[in-house]
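Removed from the display is one protein chain of the complex; every other protein chain stays in position.
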Amino acid sequence: MGIRSFKDKLFDSLNYTVITIFALVCLFPFLYVAAFSVTSYTEYLQHPLKLIPYKLEFGAYKQIFEMPVLWTGYRNTIIITVAGVALNIFLMLITAYPLSKPDLKGRNVILLMITFTMFFNGGLIPNFYLIRSLDLYNTLWSLILPGALGAYNLILMKSFIQNIPSSLEESAQIDGANEVTILARIIIPLSKPAIATFVIFHAVTQWNTFFNAIIYTSKRDLWPLMLIVRDLVVDGGGVARDVMDAANSGVTEFTIKMAIIIFSTLPILLIFPFMQKYFMKGMLIGSIKG
Amino acid sequence: MGKINPNRVGVLTSVVLLTTALAACSSNNNGEESGAGGNESKAPATTSASSASASQETKEPVKIKMFNRVNADVVIDGNPVIEEAGKLANVKLEVEAPPINNYVDKLQVVMASGDLPDLIYNWGTAGNGADANMEKWAQNGLLEPLDDKIANYPNLMNNITKEMWDAVKSVNDGKTYIIPRPNVVNHWGYVINQQWLDKLQLKAPTTLDEFTEVVRAFAKNDPDGNGKDDTYGLSLAGPDLGRNTIWNATNFLTSAFNLPVVDGVKDTDGNYKIREKMSGYLPYLTYLRQLNEEKLIDPEFLINKIYVDQEKLNQFKVGIIYGHQTAVLGNISKLPDSEKIFSYHAVLKNDQGVAYDWITPAMWGGWMIPKDSKKVDDILAFLDWGNTAEANALFQIGIQGLTYDSYDPSTKLITRTEEQANKLKTISSTYLTPANAINGDGASIVNGDTPERLAVYQAQLDEALKQMTAVNVPAVRSPKILNLNSSIPDLVKKKDEKEIAYITGAIDEAKFKEFLEKEWYPATADAEKEYVDFMNSLGK
Partner (left out) sequence: MAKNLRSALRYVDKKKYLYIMLIPGVLYFLIFNYVPMYGVLIAFKDFNFNKGILGSAWIGFENFRYMFGLSDFYTVFWNSLILSFLKLLFGFPFPILLAIFLNEMRSRTYQRFTQTLIYLPHFISWVIIGGILVNFLSPTWGVLNIFLGQLGIDPIFFLADESYFRPIVVLSSIWKDSGWESIIYLAAIASVNTELYEAASMDGAGRLRRIWHITLPGIKSTIIVLLILRLGHIMNNGFEQIFVLQNQMNLGVSEVFETYAYRVGILGGRFSFGTTVGLFTSVIGLIFLLASNRIAKWMKEDGIW
């Protein structure tokens, strides 16, 4: 007993140390962005890796709050995130459940057809024609529907459902429940960790959507937040060193860039703590027995 | 799951995003300078106001749908500057503006959609808009040839020089499908840390020997006085794909070797040839090799990405970077009091004591009109108005009362409150201008909002122009030399690698020459011949 508890303690202390170090390393880039969003650029130049500002400066945030585009962007992003996630989870559940039945006839053909879409895509122009002919051009639907169901996550969801012991389902079948009832009463409650995962995945995907908005909308008041952020922020990796660059207001100051990143990612970061309880071991006991 | 599941669209996105980036960079070096020449560019802008629009005032305003590349800060709906422009030009102006970073993606889709706007901006990889995309669209019959029409528009003919018109003619059929957007003539030189110079009691170098001396002092004599050996003389930067930093706006240094960074200039023996055969090519690389060996140049000078050089200058890590006349004032928005720390100077003199200011036609993309457009004349009239000082001032400085209090066109002095300055950002920018310069000059100077700053700017520009001899370089419209990147991409890459290997000392001169002679010259012989023939035909 004594030996085990020593090994246990050793395990724990190693585990805590390693994870803590890794977590701190992971905190660094975020802290970096956050710190320099409240530090003056001059100070950044002198100490480019110093994470504690001498003097807090919220000027950048003040400027951001006055940018009208960012607020319409926020509204659009929240709409496409909420609607997109709801649609995605619904479609994924009703599609993944039948596909999780290994003996369902035609299942393999459908799975192959779905897998195929991970590799071959028509590209910009045919997709644009499609959106226009479905009358989705210049609507927020054009940012919700394409991508509402993706092969990758669907296959993962299917494999999660397939892992649920079939004995649970069978007992319900004997009671005469049909598949719709089984999905609602047994599969969904048992899939909470998986559903929570895909809520996070799809919410983040939708939150970060920007490319579809370029192609499928022509009005700036339909732009999602990330499209605006990209246009304001991404110039080191990419943009406009136009001929007149110094004169362009398009080139945003370093501090403002950092502030915009914080301003645009903070809300989506908050989704994770809310979903966390579904990842806790043991939370499933109740639903299995109930 | 964004990370592991990169859908095709995503990949394409980033690819084209980067295109834009690179295009921007290349235009920075190729398309920046103008044929207007240094001194002429200071002539006051023409006020031969909108003759075309005057005759139309009785007419019902025509609707013009403009497809333009505009930064995200500008609000398009209910924009007072756009409304004012419509009033002045007697049109009903509608602007559709995809984000600047992905403008090319959307433009490609729009061009394929069969439903074209009335007026389309193209910037492209050439910097003057007449890029491979334009050629393709023209060839596919999407664009209206404009040669017969443009002569009727006096402001277009005045403000757009013959060199600019020549530079955008299609290489396939010689027709004009795009109206250049004239830009400010930039005189590339260098920006130097003046405080370091003063501290070390040196003056801004004008010859290569002086330059070497200053660079050595900056690197070795502790110019920032922190007691540490942590400074370098100079740094370079550039786009990281497709071209070495040493060719990115390095006029200030290559001029000392008679080596133009742009095509279209004769070598010292009076003949046209590709850059790698020019007399200054190897000496320039050898000089860089020495700077690197002596640790006088930022060790990262070959890999710095765009803007990194500027950041290092502002961090007082390096003392010299490339820059043009507005670079010092432009830097104020990054580092306050820039104009008191740094100064701008002309390129270095060559062995004959001449400092050449190679000036290519100054354009910032151009405007295209769809084939068989019913509104061609109205659109051209609008662009004609766009090439007046009135239009240029409206888009660059905004509306009196709303975005500034007073403006003096002769000195370019503007007075405005902070609130007005912020307002301007949300309603206009240089991206909106149909012409960004009138006779090579813009309505205002970046951050030139006090008489003191304007005086600093003017004095440095005058000094530089006095020192330099302007050479107007025609745009090279010889397809093969422009298309080496697609005809021999592997060899172009290899050449870039060899240049770097030589500069860093990984290979010696003999090895480098062997590569040039055995591989590079033979592979480019064809393109070179076409280029030389093209250049020689220009004189006739």
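All chains are identified by letter, namely A and B, in their written order; residue positions are counted from 1 within each chain.
What we mean here is this: a residue touches a chain if its C-beta (ideal position, glycine included) is under 8 Å from a C-beta of that chain, and two chains touch if they have at least 3 such contacts.
None of these values were measured; they are calculated from a predicted model.
Only one residue from B:Leu302, B:Ile321, B:Ile414 or B:Met535 touches the chain missing from this view: B:Leu302. In the complete complex, the hidden chain is touched by one of B:Asn172, B:Thr415 or B:Asn485, namely B:Asn485.
The residue touching the chain not shown here, chosen from A:Cys26, A:Leu56 or A:Val82, is A:Cys26. For the chain missing from the display, the contacting residue among B:Leu88, B:Ala132, B:Val376 or B:Ile399 is B:Ala132, taking the whole complex into account.
Residue positions on chain B in contact with the hidden chain: 1, 3-6, 8, 11-12, 14-16, 18-19, 22, 111-112, 125, 131-133, 136-137, 140-142, 230, 232, 240-242, 244-245, 298-300, 302-303, 305, 308, 317, 483, 485-487, 489-491, 493-494, 496-497, 500, 504, in rising order. Contact between chain A and the absent chain runs through residues 4, 7-8, 11-12, 15-16, 18-20, 22-30, 32-33, 48-49, 91, 94-95, 97-99, 101, 104-105, 107-108, 110-127, 129-130, 134, 145-146, 148-149, 151-152, 154-156, 159-160, 162-164, 178-180, 183, 190-191, 193-194, 196-197, 200-201, 204, 233-234, 236-238, 261, 265, 268-269, 272-273, 276, 278-285.
We take it that only the chains that are shown with their structure count from here on.
Those residues of chain B lying in contact with chain A across their complex are 1-2, 4-5, 7-10, 12-13, 17-18, 20-21, 24-25, 27-28, 31-32, 71-77, 96-102, 105-106, 108-109, 112-113, 127, 183-184, 186, 305-307, 311, 314-315, 326-327, 329-331, 333-336, 362, 364, 422, 424-426, 429-431, 436, 442, 446.
Considering their complex, residues 41-42, 45-46, 48, 63, 66-69, 118, 121, 123-125, 127-129, 132, 150, 152-153, 156, 201, 204-205, 208, 211-212, 214-215, 218-221, 223, 227-228, 230-232, 234-250, 253-254 of chain A touch chain B.
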